[in-house]
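A single protein chain has been omitted from the complex, and every remaining protein chain is retained in its original position.
Up next, chain A:
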């Protein structure tokens, strides 16, 4: 379990976020919403231990993350970066097997058992057919799924996903989110992800952390914090929050642009 207490973070001497407190437990899907440049990626890098915190602390299983070795940390927390292309044409199978790195002895390469775990991760996401494809030649949506599979092969308890649906077409956005929800539901992982789409938070998240300008933030259930007020304050747009009437199943809430979208 990840606990963030009164965290300040930023690059170099510039602090972009401060006073952030929240926690993430198994089985939770926490959506992080916020405008560009508000510090979402900085926050992620800080709680992954890739950037030093400017204040406050991040604890994993009760221990400050500074005391975790990269190897131990990677066995607990998986990171799914935004899809990009490395300079060399690795096979998808090899990329996913890299998720096993934290479980390998020094100077060792993945063995049979590791490759089986990688294979299973690919199957979980329904992309086993891509195993022999070249990572640099598949589509952006497929690459994003491969990176999620790589993080699953890490067998972590928590997943940190940086805009997993950015640059994906509509179908792939829905597909990736469905997979994320299923992983949270069936494997009991805790997931924190950033998104620009308030509907992803409303539809899928168990909790939402909304970052506003001026270093203010809100934390709560999506229904509590993702509302027209937040969207107006943060983005300067008018929206309507609508509860979908459904005869059965859980009620669903979505947000749509108001008739007049922009304030005069």
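The definition used in the following text is that a residue touches a chain if its C-beta (ideal position, glycine included) is under 8 Å from a C-beta of that chain, and two chains touch if they have at least 3 such contacts; residues count from 1.
We adopt the following convention: contacts and distances are computed from a predicted model.
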Choices "Xylose isomerase", "(2Fe-2S)-binding protein", "Sigma-70 family RNA polymerase sigma factor" or "Vitamin B12 ABC transporter, permease component BtuC" - which one is the UniProt name of the chain not shown: "Vitamin B12 ABC transporter, permease component BtuC"
Contacting the left-out chain in the complete assembly, out of A:70, A:182 or A:216: A:70
Absent chain, residues of chain A that touch it: 11-12, 45, 48-50, 69-71, 73-75, 77-79, 81, 85-91, 94, 98-99, 101-102, 104, 107-110, 134, 136-137, 150, 154
